[in-house]
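Below: the structure, in C-alpha coordinates.
The other protein chains are all here in position, but one chain of the complex has been omitted.
The block that comes next holds subunit A.
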(Lines give C-alpha, C1' and ligand atoms only; values in the text may rest on other atoms or scores of the structure.)
Protein backbone atom coordinates (compact mmCIF):
# COMPACT_ATOMS: atom_id res chain seq x y z
CA UNK A 1 0.00 0.00 0.00
CA UNK A 2 3.02 2.30 0.21
CA UNK A 3 2.96 2.52 -3.58
CA UNK A 4 -0.29 4.43 -3.55
CA UNK A 5 -0.59 8.15 -2.89
CA UNK A 6 -2.19 9.09 0.40
CA UNK A 7 -5.42 10.18 -1.22
CA UNK A 8 -5.97 6.72 -2.63
CA UNK A 9 -5.35 5.06 0.71
CA UNK A 10 -7.65 7.56 2.32
CA UNK A 11 -10.33 6.74 -0.19
CA UNK A 12 -9.98 3.07 0.67
CA UNK A 13 -10.29 3.93 4.35
CA UNK A 14 -13.59 5.67 3.61
CA UNK A 15 -15.07 2.22 3.26
CA UNK A 16 -13.84 1.19 6.66
CA UNK A 17 -16.41 2.51 9.06
CA UNK A 18 -16.42 0.41 12.22
CA UNK A 19 -14.45 1.86 15.11
CA UNK A 20 -12.66 -1.41 15.73
CA UNK A 21 -11.50 -1.68 12.15
CA UNK A 22 -10.40 1.92 12.03
CA UNK A 23 -8.42 1.43 15.23
CA UNK A 24 -6.74 -1.64 13.75
CA UNK A 25 -5.90 0.17 10.54
CA UNK A 26 -4.19 2.95 12.46
CA UNK A 27 -1.80 0.44 14.03
CA UNK A 28 -0.40 -0.98 10.80
CA UNK A 29 2.31 1.56 10.17
CA UNK A 30 3.15 5.23 10.68
CA UNK A 31 1.90 6.20 7.28
CA UNK A 32 -1.45 4.55 7.79
CA UNK A 33 -1.71 6.01 11.26
CA UNK A 34 -1.28 9.47 9.81
CA UNK A 35 -3.72 9.00 6.95
CA UNK A 36 -6.29 7.40 9.22
CA UNK A 37 -6.08 10.10 11.83
CA UNK A 38 -6.65 12.94 9.40
CA UNK A 39 -9.53 11.20 7.71
CA UNK A 40 -11.31 10.04 10.85
CA UNK A 41 -14.65 11.72 11.40
CA UNK A 42 -16.34 9.55 14.01
CA UNK A 43 -14.82 8.70 17.37
CA UNK A 44 -16.26 6.53 20.14
CA UNK A 45 -14.90 6.92 23.70
CA UNK A 46 -16.36 4.28 26.01
CA UNK A 47 -14.98 5.85 29.17
CA UNK A 48 -14.61 9.61 29.24
CA UNK A 49 -11.79 9.32 31.76
CA UNK A 50 -9.59 7.16 29.56
CA UNK A 51 -8.42 10.15 27.53
CA UNK A 52 -8.55 13.94 27.63
CA UNK A 53 -10.38 16.16 25.13
CA UNK A 54 -7.09 17.87 24.31
CA UNK A 55 -5.48 14.65 23.14
CA UNK A 56 -8.58 13.73 21.19
CA UNK A 57 -8.54 17.05 19.37
CA UNK A 58 -4.82 16.82 18.70
CA UNK A 59 -5.09 13.41 17.11
CA UNK A 60 -8.29 13.82 15.08
CA UNK A 61 -8.54 17.32 13.66
CA UNK A 62 -11.28 16.22 11.27
CA UNK A 63 -13.58 15.07 14.04
CA UNK A 64 -17.27 15.52 13.27
CA UNK A 65 -19.02 13.03 15.50
CA UNK A 66 -18.19 12.16 19.10
CA UNK A 67 -19.73 9.53 21.35
CA UNK A 68 -18.89 9.67 25.06
CA UNK A 69 -19.87 7.49 27.98
CA UNK A 70 -19.43 8.60 31.56
CA UNK A 71 -20.58 6.79 34.67
CA UNK A 72 -20.19 3.05 35.15
CA UNK A 73 -23.17 0.93 34.19
CA UNK A 74 -24.21 0.21 37.79
CA UNK A 75 -24.89 3.93 38.18
CA UNK A 76 -28.18 3.11 36.46
CA UNK A 77 -29.19 1.23 39.60
CA UNK A 78 -28.26 3.91 42.13
CA UNK A 79 -25.00 2.22 43.09
CA UNK A 80 -22.92 5.25 42.20
CA UNK A 81 -23.44 8.29 44.40
CA UNK A 82 -24.46 11.64 43.09
CA UNK A 83 -21.82 13.82 41.41
CA UNK A 84 -19.34 11.00 41.09
CA UNK A 85 -18.28 12.44 37.78
CA UNK A 86 -18.83 12.10 34.07
CA UNK A 87 -19.06 15.83 33.33
CA UNK A 88 -19.28 16.76 29.69
CA UNK A 89 -18.42 20.41 30.28
CA UNK A 90 -14.62 20.16 29.88
CA UNK A 91 -15.17 18.32 26.60
CA UNK A 92 -17.46 20.93 25.15
CA UNK A 93 -15.24 23.75 26.35
CA UNK A 94 -12.16 22.20 24.77
CA UNK A 95 -13.93 21.42 21.51
CA UNK A 96 -15.39 24.92 21.37
CA UNK A 97 -11.92 26.45 21.69
CA UNK A 98 -10.52 24.27 18.94
CA UNK A 99 -11.15 24.30 15.21
CA UNK A 100 -13.16 21.12 15.32
CA UNK A 101 -16.34 21.35 13.26
CA UNK A 102 -18.45 19.21 15.53
CA UNK A 103 -21.67 18.03 13.98
CA UNK A 104 -22.81 15.24 16.22
CA UNK A 105 -22.60 14.56 19.96
CA UNK A 106 -23.88 11.40 21.62
CA UNK A 107 -23.65 11.10 25.40
CA UNK A 108 -24.56 8.32 27.77
CA UNK A 109 -24.63 8.50 31.55
CA UNK A 110 -23.02 11.89 31.68
CA UNK A 111 -23.68 15.05 33.61
CA UNK A 112 -24.72 17.81 31.26
CA UNK A 113 -25.38 21.39 32.34
CA UNK A 114 -27.49 24.08 30.69
CA UNK A 115 -24.33 26.13 30.25
CA UNK A 116 -22.69 23.26 28.38
CA UNK A 117 -25.69 22.95 26.11
CA UNK A 118 -25.71 26.65 25.43
CA UNK A 119 -22.00 26.68 24.66
CA UNK A 120 -22.49 23.69 22.40
CA UNK A 121 -25.31 25.38 20.55
CA UNK A 122 -23.29 28.51 19.90
CA UNK A 123 -19.89 27.05 19.05
CA UNK A 124 -20.52 24.77 16.08
CA UNK A 125 -22.33 26.30 13.13
CA UNK A 126 -22.85 22.94 11.44
CA UNK A 127 -24.09 21.13 14.50
CA UNK A 128 -26.69 18.59 13.43
CA UNK A 129 -27.33 15.94 16.01
CA UNK A 130 -27.62 15.71 19.79
CA UNK A 131 -28.41 12.39 21.46
CA UNK A 132 -28.56 12.23 25.27
CA UNK A 133 -29.17 8.90 26.95
CA UNK A 134 -29.56 8.53 30.72
CA UNK A 135 -27.96 11.89 31.36
CA UNK A 136 -28.79 14.44 34.03
CA UNK A 137 -27.98 17.92 35.24
CA UNK A 138 -29.79 19.99 32.65
CA UNK A 139 -33.16 21.66 32.33
CA UNK A 140 -35.43 22.54 29.45
CA UNK A 141 -33.56 25.86 29.28
CA UNK A 142 -30.57 23.99 27.90
CA UNK A 143 -32.82 22.23 25.42
CA UNK A 144 -34.22 25.62 24.43
CA UNK A 145 -30.70 26.86 23.64
CA UNK A 146 -30.15 23.93 21.30
CA UNK A 147 -33.48 24.56 19.61
CA UNK A 148 -32.83 28.25 19.23
CA UNK A 149 -29.23 28.29 18.05
CA UNK A 150 -28.55 25.17 15.99
CA UNK A 151 -29.67 26.36 12.61
CA UNK A 152 -29.25 23.07 10.82
CA UNK A 153 -30.40 20.77 13.59
CA UNK A 154 -31.48 17.39 12.31
CA UNK A 155 -31.70 15.33 15.42
CA UNK A 156 -32.67 16.08 19.01
CA UNK A 157 -33.04 12.78 20.81
CA UNK A 158 -33.57 12.75 24.57
CA UNK A 159 -33.79 9.21 25.94
CA UNK A 160 -34.57 8.49 29.56
CA UNK A 161 -32.89 11.59 30.97
CA UNK A 162 -33.71 13.24 34.26
CA UNK A 163 -34.55 16.73 33.06
CA UNK A 164 -35.81 19.52 35.22
CA UNK A 165 -38.74 20.88 33.35
CA UNK A 166 -39.23 24.65 33.33
CA UNK A 167 -42.45 24.27 31.41
CA UNK A 168 -43.09 24.76 27.84
CA UNK A 169 -41.27 27.37 25.95
CA UNK A 170 -38.32 25.36 24.65
CA UNK A 171 -40.32 24.05 21.73
CA UNK A 172 -41.21 27.56 20.66
CA UNK A 173 -37.50 28.34 20.48
CA UNK A 174 -37.12 26.52 17.19
CA UNK A 175 -37.00 29.43 14.75
CA UNK A 176 -39.44 29.57 11.86
CA UNK A 177 -36.46 29.09 9.59
CA UNK A 178 -35.73 25.67 11.10
CA UNK A 179 -36.99 23.13 8.60
CA UNK A 180 -34.29 20.52 8.82
CA UNK A 181 -35.56 18.27 11.61
CA UNK A 182 -35.40 14.57 10.91
CA UNK A 183 -35.73 13.25 14.45
CA UNK A 184 -37.30 14.73 17.56
CA UNK A 185 -37.67 12.73 20.76
CA UNK A 186 -38.82 14.48 23.92
CA UNK A 187 -40.72 11.61 25.54
CA UNK A 188 -38.77 11.90 28.78
CA UNK A 189 -39.76 15.49 29.44
CA UNK A 190 -42.50 15.77 31.99
CA UNK A 191 -43.85 19.26 31.52
CA UNK A 192 -46.33 21.07 29.37
CA UNK A 193 -45.40 22.19 25.90
CA UNK A 194 -46.99 24.62 23.52
CA UNK A 195 -49.08 22.34 21.34
CA UNK A 196 -49.58 24.93 18.62
CA UNK A 197 -45.80 25.39 18.36
CA UNK A 198 -45.40 21.66 18.03
CA UNK A 199 -47.92 21.50 15.22
CA UNK A 200 -46.22 24.33 13.35
CA UNK A 201 -42.81 22.76 13.84
CA UNK A 202 -43.95 19.42 12.46
CA UNK A 203 -45.71 21.18 9.59
CA UNK A 204 -42.51 22.88 8.47
CA UNK A 205 -40.30 19.77 8.83
CA UNK A 206 -40.78 17.81 5.62
CA UNK A 207 -37.88 15.47 6.45
CA UNK A 208 -39.23 14.45 9.82
CA UNK A 209 -38.96 10.70 10.13
CA UNK A 210 -38.94 10.13 13.87
CA UNK A 211 -41.21 11.81 16.41
CA UNK A 212 -41.57 10.75 20.04
CA UNK A 213 -43.97 12.77 22.15
CA UNK A 214 -44.27 13.16 25.88
CA UNK A 215 -47.29 12.35 27.96
CA UNK A 216 -48.85 15.80 27.84
CA UNK A 217 -49.48 15.65 24.12
CA UNK A 218 -53.13 14.60 23.84
CA UNK A 219 -54.76 12.44 21.25
CA UNK A 220 -56.31 15.25 19.26
CA UNK A 221 -52.91 16.86 18.80
CA UNK A 222 -51.53 13.48 17.76
CA UNK A 223 -54.17 13.32 15.08
CA UNK A 224 -53.21 16.76 13.76
CA UNK A 225 -49.49 15.91 13.82
CA UNK A 226 -50.02 12.71 11.85
CA UNK A 227 -51.98 14.67 9.28
CA UNK A 228 -48.92 16.86 8.83
CA UNK A 229 -46.40 14.04 8.89
CA UNK A 230 -47.77 10.87 7.32
CA UNK A 231 -44.22 10.05 6.22
CA UNK A 232 -43.12 9.21 9.77
CA UNK A 233 -41.11 6.03 10.21
CA UNK A 234 -40.85 6.09 14.00
CA UNK A 235 -43.67 7.29 16.26
CA UNK A 236 -43.78 7.64 20.04
CA UNK A 237 -47.28 8.35 21.29
CA UNK A 238 -47.75 10.47 24.41
CA UNK A 239 -51.27 10.38 25.67
CA UNK A 240 -53.65 7.99 23.98
CA UNK A 241 -56.92 8.51 25.76
CA UNK A 242 -60.24 9.36 24.23
CA UNK A 243 -63.79 8.23 23.81
CA UNK A 244 -63.81 5.86 20.84
CA UNK A 245 -67.13 7.24 19.71
CA UNK A 246 -65.83 10.79 19.41
CA UNK A 247 -65.21 12.61 16.18
CA UNK A 248 -61.56 13.21 16.99
CA UNK A 249 -61.05 9.50 17.35
CA UNK A 250 -62.63 8.80 13.97
CA UNK A 251 -60.29 11.33 12.41
CA UNK A 252 -57.37 9.62 14.08
CA UNK A 253 -58.40 6.24 12.76
CA UNK A 254 -58.57 7.68 9.27
CA UNK A 255 -55.21 9.40 9.37
CA UNK A 256 -53.44 6.38 10.86
CA UNK A 257 -54.42 4.43 7.76
CA UNK A 258 -52.35 6.91 5.75
CA UNK A 259 -49.24 6.42 7.86
CA UNK A 260 -47.98 3.34 6.14
CA UNK A 261 -44.30 4.14 6.64
CA UNK A 262 -44.38 3.65 10.40
CA UNK A 263 -42.06 0.81 11.31
CA UNK A 264 -41.39 1.66 14.93
CA UNK A 265 -43.98 2.45 17.62
CA UNK A 266 -43.52 3.35 21.29
CA UNK A 267 -44.91 5.40 24.16
CA UNK A 268 -48.59 5.09 25.13
CA UNK A 269 -47.58 6.76 28.36
CA UNK A 270 -51.26 7.36 29.08
CA UNK A 271 -53.59 4.94 27.39
CA UNK A 272 -57.20 3.89 27.23
CA UNK A 273 -57.19 0.28 26.07
CA UNK A 274 -60.45 0.69 24.18
CA UNK A 275 -58.67 2.99 21.74
CA UNK A 276 -56.01 0.51 20.72
CA UNK A 277 -57.94 -0.92 17.79
CA UNK A 278 -57.11 2.19 15.76
CA UNK A 279 -53.48 1.10 15.84
CA UNK A 280 -54.02 -2.32 14.29
CA UNK A 281 -53.67 -1.15 10.66
CA UNK A 282 -50.07 -0.08 11.21
CA UNK A 283 -49.15 -3.17 13.21
CA UNK A 284 -48.73 -5.18 10.02
CA UNK A 285 -45.57 -3.34 9.12
CA UNK A 286 -44.01 -2.74 12.53
CA UNK A 287 -40.49 -3.96 13.12
CA UNK A 288 -40.05 -2.37 16.55
CA UNK A 289 -42.72 -2.12 19.26
CA UNK A 290 -41.96 -0.65 22.67
CA UNK A 291 -44.80 -0.85 25.18
CA UNK A 292 -42.58 -0.96 28.23
CA UNK A 293 -43.80 2.41 29.44
CA UNK A 294 -47.47 1.61 29.00
CA UNK A 295 -48.68 0.06 32.25
CA UNK A 296 -52.21 1.09 31.30
CA UNK A 297 -52.36 -1.86 28.93
CA UNK A 298 -53.29 -5.18 30.44
CA UNK A 299 -52.22 -8.62 29.27
CA UNK A 300 -55.25 -9.03 27.01
CA UNK A 301 -54.74 -5.69 25.33
CA UNK A 302 -51.10 -6.51 24.68
CA UNK A 303 -51.91 -9.93 23.29
CA UNK A 304 -54.56 -8.57 20.97
CA UNK A 305 -52.15 -5.97 19.65
CA UNK A 306 -49.23 -8.33 19.17
CA UNK A 307 -51.36 -10.71 17.13
CA UNK A 308 -51.29 -8.15 14.33
CA UNK A 309 -47.52 -7.68 14.37
CA UNK A 310 -46.22 -10.43 12.12
CA UNK A 311 -43.11 -8.61 11.02
CA UNK A 312 -41.89 -7.61 14.46
CA UNK A 313 -38.13 -7.83 14.98
CA UNK A 314 -37.81 -6.10 18.33
CA UNK A 315 -40.35 -6.16 21.16
CA UNK A 316 -40.06 -4.34 24.50
CA UNK A 317 -42.96 -5.15 26.79
CA UNK A 318 -44.09 -5.35 30.42
CA UNK A 319 -44.45 -8.68 32.16
CA UNK A 320 -48.20 -8.27 32.49
CA UNK A 321 -48.32 -9.89 29.09
CA UNK A 322 -47.83 -13.14 31.00
CA UNK A 323 -46.57 -16.50 29.81
CA UNK A 324 -49.67 -17.05 27.68
CA UNK A 325 -49.16 -13.71 26.00
CA UNK A 326 -45.57 -14.64 25.27
CA UNK A 327 -46.95 -17.77 23.69
CA UNK A 328 -48.94 -15.57 21.34
CA UNK A 329 -45.78 -13.61 20.56
CA UNK A 330 -43.99 -16.87 19.84
CA UNK A 331 -46.60 -18.00 17.38
CA UNK A 332 -47.02 -14.64 15.68
CA UNK A 333 -43.64 -12.95 15.55
CA UNK A 334 -41.46 -15.31 13.59
CA UNK A 335 -38.98 -12.58 12.69
CA UNK A 336 -38.33 -11.67 16.31
CA UNK A 337 -34.67 -10.95 17.07
CA UNK A 338 -34.81 -8.98 20.30
CA UNK A 339 -37.14 -9.37 23.28
CA UNK A 340 -37.13 -7.31 26.46
CA UNK A 341 -39.63 -8.11 29.21
CA UNK A 342 -39.65 -5.58 32.05
CA UNK A 343 -41.33 -5.98 35.45
CA UNK A 344 -44.46 -3.91 35.85
CA UNK A 345 -44.16 -4.12 39.59
CA UNK A 346 -40.64 -4.94 40.70
CA UNK A 347 -41.48 -5.61 44.32
CA UNK A 348 -44.69 -7.56 44.12
CA UNK A 349 -44.91 -11.19 43.05
CA UNK A 350 -48.52 -10.86 42.00
CA UNK A 351 -50.21 -12.52 39.08
CA UNK A 352 -48.89 -10.21 36.45
CA UNK A 353 -45.61 -11.88 35.82
CA UNK A 354 -43.72 -14.21 33.56
CA UNK A 355 -41.90 -17.39 34.40
CA UNK A 356 -39.64 -19.84 32.64
CA UNK A 357 -42.60 -21.06 30.61
CA UNK A 358 -42.88 -17.86 28.64
CA UNK A 359 -39.21 -17.91 27.79
CA UNK A 360 -39.34 -21.50 26.61
CA UNK A 361 -42.28 -20.71 24.33
CA UNK A 362 -40.42 -17.78 22.84
CA UNK A 363 -37.29 -19.83 22.26
CA UNK A 364 -39.31 -22.48 20.49
CA UNK A 365 -41.23 -20.08 18.29
CA UNK A 366 -38.66 -17.44 17.38
CA UNK A 367 -35.65 -18.99 15.67
CA UNK A 368 -33.99 -15.66 14.96
CA UNK A 369 -33.84 -14.56 18.57
CA UNK A 370 -30.41 -13.09 19.37
CA UNK A 371 -30.96 -10.59 22.14
CA UNK A 372 -32.84 -11.09 25.41
CA UNK A 373 -33.55 -9.10 28.54
CA UNK A 374 -35.95 -11.03 30.75
CA UNK A 375 -37.18 -10.16 34.22
CA UNK A 376 -39.04 -13.06 35.77
CA UNK A 377 -40.00 -14.55 39.08
CA UNK A 378 -38.39 -17.91 38.62
CA UNK A 379 -36.29 -19.97 36.27
CA UNK A 380 -35.42 -23.65 36.03
CA UNK A 381 -32.36 -25.43 34.71
CA UNK A 382 -34.58 -27.52 32.47
CA UNK A 383 -36.03 -24.41 30.88
CA UNK A 384 -32.63 -22.85 30.26
CA UNK A 385 -31.35 -26.08 28.78
CA UNK A 386 -34.34 -26.15 26.43
CA UNK A 387 -33.76 -22.52 25.49
CA UNK A 388 -30.13 -23.33 24.78
CA UNK A 389 -31.19 -26.14 22.46
CA UNK A 390 -33.66 -23.93 20.62
CA UNK A 391 -31.56 -20.80 20.35
CA UNK A 392 -27.92 -20.79 19.37
CA UNK A 393 -27.65 -17.26 18.07
CA UNK A 394 -27.65 -15.23 21.23
CA UNK A 395 -25.42 -12.18 21.25
CA UNK A 396 -26.98 -10.72 24.39
CA UNK A 397 -28.51 -12.82 27.15
CA UNK A 398 -29.63 -11.03 30.28
CA UNK A 399 -31.77 -12.87 32.75
CA UNK A 400 -32.94 -11.25 35.94
CA UNK A 401 -34.76 -13.37 38.46
CA UNK A 402 -36.35 -10.84 40.76
CA UNK A 403 -35.51 -12.78 43.90
CA UNK A 404 -31.72 -12.45 44.00
CA UNK A 405 -30.61 -15.93 45.05
CA UNK A 406 -33.51 -18.03 44.00
CA UNK A 407 -32.78 -21.65 43.17
CA UNK A 408 -34.49 -23.79 40.58
CA UNK A 409 -37.94 -24.14 42.22
CA UNK A 410 -38.44 -27.66 40.87
CA UNK A 411 -35.12 -29.23 41.83
CA UNK A 412 -33.84 -26.74 44.42
CA UNK A 413 -30.53 -26.76 42.62
CA UNK A 414 -28.47 -23.74 41.65
CA UNK A 415 -28.86 -22.55 38.08
CA UNK A 416 -25.29 -23.40 37.10
CA UNK A 417 -26.27 -26.07 34.60
CA UNK A 418 -28.85 -23.89 32.92
CA UNK A 419 -26.53 -20.98 32.30
CA UNK A 420 -23.80 -23.45 31.43
CA UNK A 421 -25.97 -24.77 28.63
CA UNK A 422 -26.62 -21.25 27.38
CA UNK A 423 -22.94 -20.37 27.08
CA UNK A 424 -22.07 -23.72 25.62
CA UNK A 425 -24.50 -23.48 22.76
CA UNK A 426 -24.30 -19.76 22.04
CA UNK A 427 -20.79 -19.31 20.81
CA UNK A 428 -21.32 -15.73 19.67
CA UNK A 429 -22.42 -14.52 23.07
CA UNK A 430 -21.04 -11.05 23.77
CA UNK A 431 -23.04 -9.94 26.77
CA UNK A 432 -24.30 -11.97 29.71
CA UNK A 433 -26.10 -11.10 32.94
CA UNK A 434 -26.65 -13.79 35.55
CA UNK A 435 -29.05 -14.13 38.43
CA UNK A 436 -30.53 -16.73 40.73
CA UNK A 437 -28.69 -19.12 42.97
CA UNK A 438 -25.26 -19.72 41.43
CA UNK A 439 -22.07 -21.38 42.58
CA UNK A 440 -18.49 -21.27 41.28
CA UNK A 441 -19.49 -23.94 38.78
CA UNK A 442 -21.32 -21.51 36.52
CA UNK A 443 -18.15 -19.44 36.25
CA UNK A 444 -16.19 -22.52 35.30
CA UNK A 445 -18.59 -22.95 32.39
CA UNK A 446 -18.39 -19.31 31.44
CA UNK A 447 -14.61 -19.39 31.43
CA UNK A 448 -14.63 -22.55 29.34
CA UNK A 449 -17.23 -21.69 26.74
CA UNK A 450 -17.92 -17.97 26.56
CA UNK A 451 -14.95 -17.18 24.40
CA UNK A 452 -16.46 -14.16 22.70
CA UNK A 453 -17.89 -12.68 25.89
CA UNK A 454 -17.25 -8.94 26.22
CA UNK A 455 -19.47 -7.89 29.10
CA UNK A 456 -20.48 -9.85 32.20
CA UNK A 457 -22.73 -8.72 35.06
CA UNK A 458 -22.79 -10.77 38.25
CA UNK A 459 -24.78 -10.30 41.45
CA UNK A 460 -25.11 -12.42 44.59
CA UNK A 461 -23.31 -15.36 42.99
CA UNK A 462 -20.37 -17.69 43.49
CA UNK A 463 -18.66 -19.30 46.47
CA UNK A 464 -15.03 -18.28 46.33
CA UNK A 465 -12.26 -16.53 44.45
CA UNK A 466 -12.21 -19.43 42.03
CA UNK A 467 -15.37 -18.16 40.45
CA UNK A 468 -13.89 -14.83 39.46
CA UNK A 469 -10.64 -16.46 38.41
CA UNK A 470 -12.38 -18.82 36.00
CA UNK A 471 -13.83 -15.80 34.25
CA UNK A 472 -10.67 -13.71 34.18
CA UNK A 473 -8.62 -16.60 32.87
CA UNK A 474 -11.09 -17.99 30.38
CA UNK A 475 -12.82 -15.00 28.81
CA UNK A 476 -10.15 -13.63 26.56
CA UNK A 477 -12.34 -10.97 25.00
CA UNK A 478 -13.71 -9.61 28.25
CA UNK A 479 -13.97 -5.82 28.27
CA UNK A 480 -16.37 -4.98 31.08
CA UNK A 481 -16.86 -6.93 34.28
CA UNK A 482 -19.24 -5.73 36.96
CA UNK A 483 -19.75 -7.61 40.18
CA UNK A 484 -21.82 -6.90 43.26
CA UNK A 485 -22.32 -8.81 46.48
CA UNK A 486 -20.12 -11.79 45.62
CA UNK A 487 -17.49 -13.52 47.80
CA UNK A 488 -14.62 -12.57 45.51
CA UNK A 489 -11.58 -11.03 47.15
CA UNK A 490 -7.95 -10.12 46.94
CA UNK A 491 -6.68 -13.42 45.57
CA UNK A 492 -8.92 -13.13 42.53
CA UNK A 493 -8.31 -9.42 42.10
CA UNK A 494 -4.54 -9.65 42.08
CA UNK A 495 -3.92 -12.90 40.24
CA UNK A 496 -3.56 -11.39 36.78
CA UNK A 497 -3.21 -7.65 37.05
CA UNK A 498 -2.21 -7.25 33.44
CA UNK A 499 -5.62 -8.49 32.41
CA UNK A 500 -7.22 -5.19 33.38
CA UNK A 501 -5.21 -3.36 30.75
CA UNK A 502 -7.03 -5.42 28.14
CA UNK A 503 -10.39 -4.39 29.58
CA UNK A 504 -12.29 -1.12 29.73
CA UNK A 505 -13.28 -1.41 33.36
CA UNK A 506 -13.95 -3.56 36.42
CA UNK A 507 -16.57 -2.79 39.07
CA UNK A 508 -16.69 -4.63 42.36
CA UNK A 509 -19.04 -3.63 45.16
CA UNK A 510 -19.91 -5.37 48.42
CA UNK A 511 -17.33 -8.05 47.67
CA UNK A 512 -14.33 -9.04 49.77
CA UNK A 513 -11.62 -6.88 48.36
CA UNK A 514 -9.40 -5.11 50.86
CA UNK A 515 -7.98 -1.63 50.66
CA UNK A 516 -4.48 -3.10 50.75
CA UNK A 517 -5.09 -5.19 47.65
CA UNK A 518 -6.43 -2.17 45.79
CA UNK A 519 -3.35 -0.21 46.76
CA UNK A 520 -1.12 -3.02 45.53
CA UNK A 521 -2.94 -3.10 42.24
CA UNK A 522 -2.79 0.65 41.78
CA UNK A 523 0.93 0.68 42.54
CA UNK A 524 1.79 -2.13 40.14
CA UNK A 525 -0.41 -0.84 37.31
CA UNK A 526 0.08 2.87 36.65
CA UNK A 527 -2.03 2.55 33.52
CA UNK A 528 -5.10 1.89 35.66
CA UNK A 529 -7.10 4.29 37.77
CA UNK A 530 -8.28 2.46 40.86
CA UNK A 531 -11.10 4.36 42.53
CA UNK A 532 -12.54 3.56 45.92
CA UNK A 533 -16.00 4.91 46.55
CA UNK A 534 -16.67 4.92 50.22
CA UNK A 535 -19.68 6.63 51.63
CA UNK A 536 -19.45 5.25 55.13
CA UNK A 537 -17.37 6.97 57.74
CA UNK A 538 -14.88 4.19 58.18
CA UNK A 539 -12.37 5.33 55.65
CA UNK A 540 -12.00 8.63 57.38
CA UNK A 541 -10.94 7.01 60.60
CA UNK A 542 -8.33 4.64 59.40
CA UNK A 543 -6.64 3.70 56.19
CA UNK A 544 -6.14 0.20 57.49
CA UNK A 545 -5.17 -2.02 54.59
CA UNK A 546 -7.27 -4.85 55.94
CA UNK A 547 -10.45 -2.85 55.56
CA UNK A 548 -12.92 -4.21 53.06
CA UNK A 549 -13.83 -1.66 50.45
CA UNK A 550 -17.46 -0.83 49.70
CA UNK A 551 -17.13 -0.07 46.04
CA UNK A 552 -14.17 -0.27 43.73
CA UNK A 553 -14.14 0.91 40.15
CA UNK A 554 -11.03 0.52 38.08
CA UNK A 555 -10.44 1.42 34.47
CA UNK A 556 -7.56 1.73 32.09
CA UNK A 557 -6.55 5.22 31.12
CA UNK A 558 -3.88 7.05 29.18
CA UNK A 559 -4.06 10.17 31.25
CA UNK A 560 -3.71 9.19 34.90
CA UNK A 561 -5.83 10.43 37.77
CA UNK A 562 -8.83 12.55 37.00
CA UNK A 563 -8.97 16.03 38.46
CA UNK A 564 -12.69 16.21 39.11
CA UNK A 565 -13.24 13.51 41.69
CA UNK A 566 -15.62 14.17 44.59
CA UNK A 567 -14.54 13.88 48.23
CA UNK A 568 -15.82 10.42 48.82
CA UNK A 569 -13.71 8.94 46.03
CA UNK A 570 -10.23 7.79 46.92
CA UNK A 571 -7.86 7.56 43.99
CA UNK A 572 -5.05 5.18 44.75
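For the reader, a short list of remarks on this structure follows.
In this section, a residue touches a chain if its C-beta (ideal position, glycine included) is under 8 Å from a C-beta of that chain, and two chains touch if they have at least 3 such contacts; residues count from 1.
The definition used in the following text is that contacts and distances are computed from a predicted model.
For the chain that does not appear here, its UniProt entry gives the protein name "Auxin-responsive protein", which is one of "dolichyl-diphosphooligosaccharide--protein glycotransferase", "CDP-diacylglycerol--inositol 3-phosphatidyltransferase", "Auxin-responsive protein" or "Geranylgeranyl pyrophosphate synthase". Of the options A:238, A:273, A:420 or A:474, the residue whose C-beta touches the omitted chain is A:273.
Within the whole complex, the absent chain has one touching residue among A:86, A:414 or A:474, and that is A:414. Among A:13, A:124, A:170 or A:375, only A:375 touches the chain that is left out of the view.
If you put the hidden chain back, the residue from A:65, A:180 or A:510 that touches it is A:510.
Where subunit A meets the missing chain, the touching residues are 74, 76-79, 134, 160-162, 188, 241-244, 246, 272-274, 292-293, 295-296, 342-347, 375, 400, 402-408, 411-414, 433, 437-439, 457, 459-463, 465, 484-485, 487, 489-491, 510, 514, 517, 535-536, 538, 544, 546-548, 550.
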